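These notes concern the structure reproduced below.
Removed: one protein chain of the complex. Kept in place: all other protein chains.
Going in written order, the chains are labelled A, B, C, D and E, and every chain counts its residues from 1.
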Amino acid sequence: MKKVVTMGEIMLRLSTPRYERFIQADSFDVVYGGGEANVAVSLANYGLDSHFVSKLPENPIGDSAVNHLRRFGVNTDYIARGGDRVGIYYLETGASMRPSKVVYDRANSSISEADIKDFDFDEIFKDAEWFHFSGITPALSEKATLLTEEALKAAKKHGVTVSVDLNYRKKLWTPQRAKEVMTNLMKYVDVCIGNEEDAEKVLGFKPGNTDVTTGELELEGYKSIFKQMKETFDFKYVVTTLRESYSASDNGWSALIYDGNEFYHSKKYDVRIVDRVGGGDSFAGGLIYSLISGKDYKDALEFAVAASALKHTIHGDFNLVSVDEVEALAKGDASGRVQR
Amino acid sequence: MKKVVTMGEIMLRLSTPRYERFIQADSFDVVYGGGEANVAVSLANYGLDSHFVSKLPENPIGDSAVNHLRRFGVNTDYIARGGDRVGIYYLETGASMRPSKVVYDRANSSISEADIKDFDFDEIFKDAEWFHFSGITPALSEKATLLTEEALKAAKKHGVTVSVDLNYRKKLWTPQRAKEVMTNLMKYVDVCIGNEEDAEKVLGFKPGNTDVTTGELELEGYKSIFKQMKETFDFKYVVTTLRESYSASDNGWSALIYDGNEFYHSKKYDVRIVDRVGGGDSFAGGLIYSLISGKDYKDALEFAVAASALKHTIHGDFNLVSVDEVEALAKGDASGRVQR
Amino acid sequence: MKKVVTMGEIMLRLSTPRYERFIQADSFDVVYGGGEANVAVSLANYGLDSHFVSKLPENPIGDSAVNHLRRFGVNTDYIARGGDRVGIYYLETGASMRPSKVVYDRANSSISEADIKDFDFDEIFKDAEWFHFSGITPALSEKATLLTEEALKAAKKHGVTVSVDLNYRKKLWTPQRAKEVMTNLMKYVDVCIGNEEDAEKVLGFKPGNTDVTTGELELEGYKSIFKQMKETFDFKYVVTTLRESYSASDNGWSALIYDGNEFYHSKKYDVRIVDRVGGGDSFAGGLIYSLISGKDYKDALEFAVAASALKHTIHGDFNLVSVDEVEALAKGDASGRVQR
Amino acid sequence: MKKVVTMGEIMLRLSTPRYERFIQADSFDVVYGGGEANVAVSLANYGLDSHFVSKLPENPIGDSAVNHLRRFGVNTDYIARGGDRVGIYYLETGASMRPSKVVYDRANSSISEADIKDFDFDEIFKDAEWFHFSGITPALSEKATLLTEEALKAAKKHGVTVSVDLNYRKKLWTPQRAKEVMTNLMKYVDVCIGNEEDAEKVLGFKPGNTDVTTGELELEGYKSIFKQMKETFDFKYVVTTLRESYSASDNGWSALIYDGNEFYHSKKYDVRIVDRVGGGDSFAGGLIYSLISGKDYKDALEFAVAASALKHTIHGDFNLVSVDEVEALAKGDASGRVQR
Amino acid sequence: MKKVVTMGEIMLRLSTPRYERFIQADSFDVVYGGGEANVAVSLANYGLDSHFVSKLPENPIGDSAVNHLRRFGVNTDYIARGGDRVGIYYLETGASMRPSKVVYDRANSSISEADIKDFDFDEIFKDAEWFHFSGITPALSEKATLLTEEALKAAKKHGVTVSVDLNYRKKLWTPQRAKEVMTNLMKYVDVCIGNEEDAEKVLGFKPGNTDVTTGELELEGYKSIFKQMKETFDFKYVVTTLRESYSASDNGWSALIYDGNEFYHSKKYDVRIVDRVGGGDSFAGGLIYSLISGKDYKDALEFAVAASALKHTIHGDFNLVSVDEVEALAKGDASGRVQR
Partner (left out) sequence: MKKVVTMGEIMLRLSTPRYERFIQADSFDVVYGGGEANVAVSLANYGLDSHFVSKLPENPIGDSAVNHLRRFGVNTDYIARGGDRVGIYYLETGASMRPSKVVYDRANSSISEADIKDFDFDEIFKDAEWFHFSGITPALSEKATLLTEEALKAAKKHGVTVSVDLNYRKKLWTPQRAKEVMTNLMKYVDVCIGNEEDAEKVLGFKPGNTDVTTGELELEGYKSIFKQMKETFDFKYVVTTLRESYSASDNGWSALIYDGNEFYHSKKYDVRIVDRVGGGDSFAGGLIYSLISGKDYKDALEFAVAASALKHTIHGDFNLVSVDEVEALAKGDASGRVQR
């Protein structure tokens, strides 16, 4: 099994059941998730030796987060224990024209205050083939910024391929700070994934006049940006998902990849949404698996799009699908006929 | 805070979970609601000093109804306590071509047998700016008919603006009785809301040959009716929502207003339905709030339609949305994108 | 009340709640169902004296299956008790492009090992007007094959009309074995129902090049097959449902009947799916009820299609609708407007 | 199978889950029950041909009540359909020193307004061996009083043994009215069951100074009353359960029977309560089954007490136990060891 | 209605359902509670004009906390809105010898960072008769210490009676810091409540050698302490609850009061526990209500003990009982018999 490593925060997710609003809820559904953790689970599902690096407090909520990862096959040996709290995000699931709502309560989580010495990066990256992180991790705190760069240095030292999902979070930092930090980190990155909102905020590239709320997509704008990104940072691939948000219940979903020569726009899926959170992470997971498994970048993109289309039909942050299920969809069977 | 008053019945609503049919249900979801109570909650949500006038028995079910209103910010000081029972309605939520089903069990509820002396209308309407009632309240019983007129007289005495939602309920009275009672009450009314089925039954105006089951809407028929209504009763505004029932799961939703000079037809929303009950009430709530807040009648209509479109995505009778959320939709963002 | 008889297996159905995947589930929803049992419930709902013939173990799970049938009005007097176990099927409900998944665990169920002497077929078919079975029952085991033929002989002896739903199940037998057994049984059959996948596997007739995953239907192919079937087995009617699987959430649904002279293609419904399992069985139930009640075959087909369209909106295997509800839809009201 | 008949009201029971108070509940658990219906289910469980006579409205709530009885094996052919509503009782389950609370909403139920001509008592009592009713049924309304006497006359005409459970309900009638009605009906009764609170209110016999809230029982008082009852009405047996209410969670439970010669006090059980409602009804069910099956009155009493002790451990109104389970407890195995 | 004021933190409580351990939970039950908030709800239930002073963030979780208080009748006008987060506590409900477990995540909550200028204490204490706080509030932060003293000064200025529940929380501060702060605040206090663990940690008085885990209580030790406390701080009453923890499921519960002359030990209740959290708060609520209503201190103590015994049978932090229910228990009816 090929060893892959992701690093980031795993949070307690508290979501209202049955499309309830927060102020109606008398119970919350409980899962644990977070950008990189979600990627880690995808990679474990696809049969890779998937390791997640993080820090969680030594209390039963921290234990539960660890168990949630273990349950779905992620190796948790590199999770440090200590610190004060598990970060939380509250999720209200929208419907039709009512958007989903996320309330973050993640300040002072254990990973945001972790020390570099909580981790033995030489051990972590030994024999690893891929390292994935997102723009969320360095945004958590100044310590987390340092930690991320330390991890990236170690990864490069061990010859590990690196991917990033830019994932701008306006509650965590300003575009100024994001640009400062992330521009510096891009030198370690081989594959750069950025969705339509983040590219500008994190790296300062303008995607043209795409108006993401109208459902109109301007591929031409993306192409211009991707070329700039490739030129500036010499990424092997630049990739983005393309979401057309018809409503909170129905989205169009496709992706675009650029290898420096050619742009490839995947098939588009119209998805009826069960749970939209983790869609981008499942895309990253599908892409990494495909590339590490030797697919060419077009097939990889189709696998990643099919994988993440399926994610939208699955409750929770994690994309609980197998390679066979993704392949079946990528090959064209979207009929949803009962499998007996 | 501006004081607004609504009067009517609040019932215990017992609904089957998860689209179950009545004969499958081993539990019922419990909320409390009713035409005017639903309006009262909308008005409280929008920040008005919203008072609900009713009568409920002195038992824990009555207490629960009071608490349900208090929870969502309605002032319950004018709710008399006594009488025999809380009215009930059972709700089976439909899907696709299977319609939702309502079974009423509301006879002999406390409010239907309330006395005028249960209420101090001078106190109630002191400093109030708006009074809203529906055609359901006078239909409950002969005592309720008298009570409604008494309230209307007091409202007018205190210079309160009055709105009505005609809301014909065939289980409560005949068209003959409805016309007799309601025609008399129209003299107190400033703003008249009537959906497509009620106008004829309650006031005897024919809406043309609209076939509400086909989803075709004939605005022209409405215009002719509205003119007659305006002429007959000198309403300030005549208003209706326009529902196109594609199925139990998907509806088209818009509204029409007439100020005596001009007809204005709002934007139309296609809504994926979570809970359709209270749609009309949330429209009335949105309209009253808008007018009382000084919006012009076109903006008021757009606010009311957006508010009630959102209601269709919310479980229960109450429309639990804020002014900001309604404005965002009315201004055009129906994309349902996650709000972080 | 007209007496009708169905025979087959009733299984424990364990389904994941709320679109969860199997590996997420911490509880299973419990109902009991199976092809012929589902038909039996439909017939009881429509007011017929519906008897279900099967065998269930003498343990509380067997009791629960009996109770589940009794609850919905099926007469269970002909259910033998004994044997080892209740067969099980696990159901994961799909959404959008993620298909529903069924895992069977039905080997060695009591009915699959029942003896002919467990049943008194002369008593069972006395005064009966109709007998329905499916291709699943003889496929359960060799004993079940013999039992099915014994029942068919008795039915014919008592002048009972016989219908079959071919229902090929690849987990139970090979096409070779299916053809061998079923071809022999067809001589007892008056009305033959077969959906698009089964006709070829069970009877060897080729439906032309319909590709069921693409949603394209080729009526012409069906017509050629139906003519062959009519010629070979002299069925009174040959019938099929026509499913267009747009996704796991939305299907097109219609049916085709052939009386030897004419082909009649019903109205098509586009259904938003709550629970797709038992769709075909509810079609058979609607068809049998209609034919036994004296409807002509075109009206019968429309009733059956409307009934089974409604089934897709109902949780569980059983189609819990009344004659009035089906008639209302068949007559054209698919608007789903609230019924108060 | 011996035919037994019970007559009375079956209500919708709405109970709060998990010991919640009414004002906390966001859902109600749904079962259907009522004194005589509960007895009918016990008798069906024990293998008798148990018929329940009542009236229920023709709506889905009425259907659900019928189905609930059918599910547990009661024959519902004698249930008339029509009238306005299903009676309701709300149940808040107590714990420790917090008592359970029942709120009744049963006025104007279909059975309370049923006509004698809704029932064919000659058909009903044909071949029947036993008829059971409670003091609740004649208390429902004047029409119900007449209906009850009509049923009793028919029962006697057909030579049916009659039992009554006095069951005084202070919300339904006054002691004066109860005495007037019930004294008249006693002439039809063979077996009279009355718990400690009812004897005085319904028939005017004083049980001595038993203080039921202290948990002290005065058998001597009962003996004096039983003798008077036997003398006055010539009952074959006079019977009472003896509840020692230590708390809402723990009760002592035994019974006393008098055959005119001898008093027999059963074994006493200390029960940890899951659901206390229907305890007395399950006792009546056990007693009737035992006597009809030929047990002597002491064994019958022990069976009835064991049966009703078990009822306290079962959710809902119905006592879902088999003869074997009751016998095992009556024979002395109260260890609760796992049965594999 | 008499005006009473409480001030403190209200937290989101996330508890595992059905005695699950944290690591098993896939959902959390949601209520909101906290020492002083719990007292505020008790006082509202008893019919007082109960105001709660706190600060909550302007997000939907903050809204939900406000609504939870409003639902149960607490006036929330004095709750400031702003700051970062709602404090959380996780609760795992124990059983038998497995203790309940609380994990706090309350740092940086809005109230812990509130400014004195968030509140208008002159307005708050105008016309108020009683102010209650606990040792938790000043322990939250240095700002909260200052805020508490400011509130106490204002209360005294307005002639308001003050009570405190010492409530030592070792996770919030050290005994040294607690003593320093609390000793200073005692000069504002009239009625001092402290349970067995807190007296020493907060005020430094030694309760003798009571070993709280053995269930043995040493009243003599308490008497010595109470005398010292009375002498030192000139409290009007010194009060403690006395818990005998037989197990997580069963406790003994009584209380002791000292008025400077006499010690009075209440009746003791043995309670089967549904939810033990908020037991002490419900005691404070009962005591304050009783004293403000003019009961003598012995009757007040009995009322408070009965109220808090009942709390142990109620899910959530709040004691949802009425004056009548408490009086009934205090007068001796602990039988738990069904109330119809």
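What we mean here is this: a residue touches a chain if its C-beta (ideal position, glycine included) is under 8 Å from a C-beta of that chain, and two chains touch if they have at least 3 such contacts.
Predicted model, so just to flag it, every value in this text is computed and none were measured.
In the complete complex, the residue from E:99, E:260 or E:332 that touches the missing chain is E:99. Checked against the full complex, the candidates C:3, C:21 or C:272 give a single residue touching the omitted chain, namely C:21. In the full complex, the hidden chain is touched by chain D at residues 17, 72, 269, 271-274, 309-310, 312-316, 320-321, 325, 329, 332-340. One chain is missing from the display, and on chain E it is touched by residues 18-21, 23-24, 94-102, 104, 169-171, 212-215, 245-250, 276-277. Residues of chain C in contact with the chain left out of this view: 14, 17, 21-23, 25-31, 59-61, 63-64, 67, 84-86, 88, 90, 92, 101, 103, 105, 107-108.
As a convention for this text, only the chains that are shown with their structure count from here on.
Contact count check for B-E and A-E (C-beta pairs in contact): higher for A-E. Rounded to a whole number, the gap between the C-alpha centres of chain C and chain D is 42 angstrom. Each of the following residues of chain D touches two or more other chains: 21, 23, 26, 67, 101.
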